[in-house]
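Only one structure is covered here, and it is reproduced in the block below.
Yeah, one chain of the complex is gone here, protein chain that is, but the others are all in their spots.
The chains carry the letters A and B, assigned in the order they are written, with residues numbered from 1 in each.
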């Protein structure tokens, strides 16, 4: 592949036309053919370009460490993951924590709790904030991934990434949001501050749940591509674009409560455009991203 | 190449160990469940005895 970063970088904008997309897909296929996958290159690719949907699950599994870099071990490792899930699932049935009628996302939560040693003594669903985040992410992931066992591993690894790798960065995101909003539209920021809305934006939905339950899955997965490959900062730019997109509406609202309520239930019709613009904005402010967090 | 084999082996071992360790968690979970069920059986028996006594007194 010709390695002209500038040229490749620009191709993001031609993706819509479909022509550059084909070339990107080919270069990803070359990366995926290696006997030993180069995680760093896969990260860089996902940061720069949208993942073709047919390879998304595979790339996510490799980036999240569910699959090892060596192709040769994929079968063995996946068998272990499958059996582990089945063992835990069976055990939860024996102690009557789950039954046939238990919703799939709750099954995922219980399996995760048992794996992480946090299974409560009583199966009556306690709604800890932590569980709520898990359930929201699980619900969105379930829409994206067909296979239950793949889906479970993706949810648990994604949640673990948020709790470990991004543990310290996520609390900083509201501050960054204010900073970038002041650069993009200081008038809107002033209005939000005047309504005392800046302290009451849906940060939990945006930054803890990573927009699960806020954006439809087709848009959401393009955001998660960036999060999984190493940048939780993208979340800030999605939030900025949401604010900019609905500026007129927000300027007409004058209480923090109403603003929060609106932002928690944004219209779902042009979310794809919001995500595209957010990615452009992110590239604009952070340059061609490599492995920045 | 040798390094590759080592890394590959360690990934495999990790995956297998993760799975196996879960089995240990399950054993512990079942242990707790058994203790709690024993407690329940005992409670029900106590209740039973009381009711039986009542029946005897009433008769």
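The rule is short, and it goes like this: a contact is a pair of C-beta atoms (placed from the backbone, for glycine too) under 8 Å apart; a residue touches a chain by one contact, two chains touch by 3 or more.
None of these values were measured; they are calculated from a predicted model.
In the full complex, chain B makes contact with the omitted chain through residues 1-2, 5-6, 9, 12-13, 16-17, 19-20, 23-24, 26-27, 30-31, 33-34, 37-38, 40-41, 44-45, 47-48, 51-52, 54-55, 58-59. Contact between chain A and the absent chain runs through residues 91, 94-95.
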